[in-house]
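Okay, here's the structure, questions in a sec.
Excluded from the complex is one protein chain; the other protein chains are retained at their positions.
Labels A, B and C are assigned to the chains in the order they are written; within every chain, residues are numbered from 1.
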Amino acid sequence: MNETNGYILEVKKVSKEFPGVQALDAVDLSLRRGEVQALVGENGAGKSTLIKILAGVYRKDGGEVLFEGRPIELHSSSDSLHLGIKVVFQELALIPYMSVAENVFLESFPLKGNRTIDWKTMNGETGKILRSVGLDLNPSTPIHNLTVSQQQMVEIGRALSHEARVVIMDEPTSALTPNEIQSLFEAIRRLKAMGIGVLYVTHKLEEVFELCDRVTVFRDGKLISTREVAETNTDQVVTDMVGRSITTLFPRTHSGKGEAVLEVRKLSTEKKLREVSFEVCAGEVVGVFGLLGAGRTELAKAIFGLDPATGGEVSVRDQRLKLGSAVQSARSGVGLLTEDRKEEGLVLQMSVTQNITLPSLKEFATMGFIRRRDEQERSQEFVNRFSIKTPSLRHKVEYLSGGNQQKVLLARWLMKKLQVIILDEPTRGIDVGAKAEIHKLVDELAREGLAVLVMTSEMPELLGVSDRILVMSGGRITGEFDKDEATQEKVLAAAIVGGE
Amino acid sequence: MKRKLTVLAVVLLALLFTASVAFAGGGEEKAAAAGRIPKRVGWIGNYMMHEWYQNVQKGMKARAEELGIELVILDSNQDMARQVSLAEDLIAKNVDVIILTPAQQEGAVPIVKKAKAEGVPLVIEASAVEGMITMVAICDYDCGYKGGVETGKYVKASLGGKARVLAVDLPMLRPCILRVDGFMDGLKTIIPDAVLVHRIDGQGLKDQALQVATDALTADPNVNVIYGCNDDSALGALQAYRAAGLDEKKLVVCGTGGEGNAFIHAMQEGGPYKVEAAMFPEAVGYECINMAVKLHNGESVPEHYVTPTFALTTENWNKYYSLSGEVRTINWDAVNAIPREPQCGKY
Amino acid sequence: MEATAKPKQSLFGRLILFNEIMLVGVLLIISVLISIGTPRFYSTTNILNILRDSSMAVIAGIGMTMLLITGEVDLSIGSLVAFVGVVTMDITNKTGSVLLGVLAGLGLGAATGLINGLVRTKLKVNSLIGTIAMMMILRGSVYLYKIEAVQNYHGLNAFFQIGNGYVGFMPIPLLIMIVLYVIFLFVINRSVLGRSLYATGGNYTAAKISGINVDGLKILTFVMNSILAAVAGVILVSRMNSGQPNAGQGFELSVIAGVILGGTSLGGGEGTLIGTLIGILILRVINNGIILLRWNQDLQIVISGIVIILAVYIDNRRKIARSKIITT
Partner (left out) sequence: MAGTRAIHQAEKKPAGFFRRFVSVGELGLLVMLAVLFVIFSVASPYFFTVRNLSNILGQISMTLVAAVGLSMLLISGEVDISIGSLQALVALPLLVVMNATGSFWLGAIVALAAGAVVGVVNGLIVTRLKVNSLITTLGMYYLLRGFVYLVTGKVPISDQSGKDLFFLVGNGKLFGFLPYTAILMFAILLLFMWVLRSTTFGRRLYAVGGNPSVARAMGISPERMKLTAFILCSVLASVSALLLASRLGSAVHTAGIGFEFQVVAAVVLGGVSLAGGIGNLLGAFLGVLILGIIQNGLGMLEVNTMWQLVVTGSIIILAVFLDELKKRHG
């Protein structure tokens, strides 16, 4: 093995294209033994794509990857696993109905003799590993009984449990509480001491400066810079990341607010929400911030009636909605843009047109039959207006890029006359360009007099887009700020209160 | 947790079974050996929902009542595995004699062995099983043969002596194959140059018969004789013939079984349905009970006790059956008067 | 990217048609082969026979296609066909009115569909299991209702005509089929209802969010499916001219087989009536040809089995090919 340069992992001119997006454009990155290197950049900068390539999930289109100086081809996950490249994905990769220990050792179970699983050792080991990341729970608990942050720690534990040479973490702290974060950092420092290379993907700059040796910045799929943390500062990194100042990113032109449209009173659900109350006025954009598992998505779904609520009331323009009836909310002018586009938003087998007109079909129907031309023309309008990039209206949404898919969903709601729209993570996994466009659209929605509710976990987006900010934690509202009094620190502080 | 449950579950089951063993005394004692008449006789039917077996049941019940026998009736519903289980169930119920209608002849061999081992006399109905003591059944070949002869007479008299036959078979069951063979042989005694132009599988179901006959009649529209190995097969094919818009004057239909009332209606409407190779299910049931009694008393019995079959025609059917509303009643004297072959022409 | 997209689109367009075109091709090839073997195949009588006989499966297939599009399935239609037949015949006999008999039959169908739908949506029982159970229940019930076949006592000709009569050269069942087929062709492709079926099967939550009453829609589809099956049942009982409690065994599977062969996916959200029509015809033609050619009838199920697997495999290849063209 090649000891001349201290690099354990080198990425050279690696590229990856998805339909409509150049996800990675000939990026370089090199990771030393015993170093913690931060990889930062906005959503869509290409961080996750690179990680998936290193994890063997995606195949790179071009360039090469060297491991300990030797070029390697990663055809499948097992290739990287065998090399000792362990990844902690941002979206949890656990099997809900299996126990913690099983998930930790899924890759290779400890065996008694050479056949039988050695549950004793397995649970014992798991216990140790969990404690090493400051987590104390019964290894035989099934995963879906854990809180999100616990699940996150289990994933991290899994990465540490095996012969790791390189550990890659994709925003591991997004769901963690301060104490958990500290124990995670200790664990990472131990890895460092063991000479393991850690690639630490994050958007929280304070972590970069607390934990990391070097910081690499991606933007729009390109490598912008790699610097020694000691020799740089926050401003420099931010400029590298954004490439322009926050204000131009989120053009919030309008903020004249009318009378209250959406009113939520003491809304609670069996699993999560605890007496949530607030109101949103016409033409107002209210941002809801919270860490993973704080209850943002649940709130969105409960208001819309997708999840059953156990108590409270939701009313639109003083007309009270039947809780848990999505149909009624939809009919009384509430729109919901779900966090998970593919799972809960788009009908992938359907065309662009069909997806856009789905909620407003009746407008194009006489006696229940659809006037095809009308439908085509109206949706063409919206496709042009939102500059949705698609070969044709008949094109299946499945094959559009994330940004365009999201625009289709927004078009869907703009076409329908709405009172209230709830946007859950509207820019998740979308490249920066499209992101800006979508924020413009949000602004537009508000200008048209809708009451807009935006759930987001992205601080800049939150601060940029909202007139008013609600902060959630543990299913409660733990803070409310006006646009101008809100700061990153205040918001985070409120988000951590009573966090799990 | 899960392991605990497994253990718990197994223990519970174990308990249930041991308990049952302890309990066992109750049911185990054999019914005191009866005198001349068996106390309880069990019948495992094959397809009790079918009209044929409904009428066999009629005959059996009638006779059982006369003799004051308790009749236990079970149904394997054409499931061979089930049939074996039911045999076990009957033995568990300590019946004195078992009557078995095999869902499948070869598949019933183990039942014969079991019954022997348990010393329970076994009467087979309908189709021969290897190693059986005795069987009560018609002669399928001869039944078809008689139908063939009678049909031949009609062809000679009214259809100009040429016979082109469409046979709707059920090759799944050997007895049906025998009937078709018998029919052709019988027919040839009158119409030597009769030809079997098409032999199709109607699965013994009217809708299936209808479908395949439709196709077959397209292939051979000049068929003038339709033979069905049971009534539904014949009637299904007749429907196909009608639907094809072919001339009913040029056709004769012969069904087999006389399973229910369908053939009587068909004959009454004066269409091409002229001949029924009747197998008198009531008589079969009746004789099964008689045979059961014989076995119970250890009398010597023939290996095959033949029950009557007869080719009914539009003229004479009402000598053997009378139909009031939907209830048909058998005329025993006439049926018992029918001469029976000592053993069948073909097995 | 617009530029690169253009050629893809035309190819995409052609590929969309591919499955139906392929099926038509298969149908033609089989037909030609059979015609070579026997001239009788290519005769108007035989063609009409095939169509008249397929009409029942096609009518039931319309409902099954809609049901599969919403992501559900119904295995109880075979038993239902028998039950409907017996009831229709019996009521016709009792009232002497064919109309009442037919209405009773269709009513029974609607009721069954309603139960299937409620069991699925309210009791949340997987439709595969739920309708297997319903298959048993109906088969048991029909015998409990009438253990022996019900004959057309009054020999009502009107009744006989439903399944066997002609309008001009056109067999009445075929006529019924065409009418229903055209209606539902429009409903599925052009109506809000049809669009909602695809949406519900394609993405349940998305449909719900868009204000579609998904459960109500599923119940409605179950009902339509059962009524269409009941229509098939009425035609069958008229063709047999008697209500047979043992009718329709295996009907459900042959219908589903035809629908799947037509390119409707079991996952929901995909499927076309054209495909269903051709799929069912292919299977029927195979059966017809084997008898005309006097081959061993057991080949019918063997060949059907092979054709199903092959067709679905080719359809998959097509989908994969398409996604490649689009995504790279």
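Things worth noting here:
We take it that contacts are C-beta pairs under 8 Å (C-beta built on N, C-alpha and C of every residue); 3 or more make two chains touch, one makes a residue touch a chain.
Given the structure is predicted, the values throughout are model-derived calculations rather than measurements.
Although it is not drawn here, the omitted chain touches the following shown chains in the complete assembly: A, B, C. For the chain left out of this panel, the touching residue among A:Glu275, A:Glu343, A:Glu377 or A:Asp482 is A:Glu343. For the chain left out of this panel, the touching residue among C:Ile21, C:Ile36, C:Leu99 or C:Leu144 is C:Leu144.
Among the residues C:Gly25, C:Pro39, C:Gly96 or C:Gly305, only C:Gly305 touches the chain that is left out of the figure.
Residues of chain C that touch the chain left out of the display are 119, 123-126, 128-130, 132-137, 139-141, 143-144, 253, 256-257, 260, 265-267, 296, 298-306, 308-309, 312-313, 316, 320. Looking at chain A, the residues touching the absent chain are 55, 57, 76-78, 81-82, 87, 89-98, 102, 106-109, 111, 115-117, 119, 141-148, 151, 271-272, 292-293, 298, 339-340, 342-343. Take chain B: the residues that touch the chain left off the picture are 1-3, 5-6, 9, 12-13, 16-17, 20-21, 23-24, 26-28, 48-49, 72-75, 77-82, 84-86, 88-89, 91-94, 104-110, 113-114, 130, 171-172, 174.
The rule we apply is simple: only the chains that are shown with their structure count from here on.
With contact taken as defined at the outset, there is no chain that touches chain A as well as chain C.
Ranked by how close its mean Cα position lies to the mean of all protein Cα atoms, the top chain is C.
If each chain is reduced to the centroid of its CA atoms, chain A and chain C end up 44 Å from each other.
Chain C has its Cα centroid 35 Å from the Cα centroid of chain B. Separation between the centroids of chain A and chain B, computed from CA atoms only, is 71 Å. Counting partner chains per residue, chain C has no residue touching two or more of them.
Residues of chain A that touch chain C in their complex: 18-20, 304, 306, 326-327, 330-331, 336, 338, 343-350, 354, 358-359, 361-362, 365, 368-370, 372, 389-392, 394-396, 398-399, 412.
Remark: chain C residues 1-2, 5-6, 8-9, 12-13, 186, 190-193, 195-196, 198-199, 202-203, 205-213, 269-270, 323, 326-328 touch chain A in the complex.
On the chain C side of its complex with chain B, the touching residues are 38, 40, 43, 45-46, 49, 52-53, 143, 147-149, 151, 153, 155, 163-164, 236, 239-242, 244-249, 287-288, 291-292, 294, 297.
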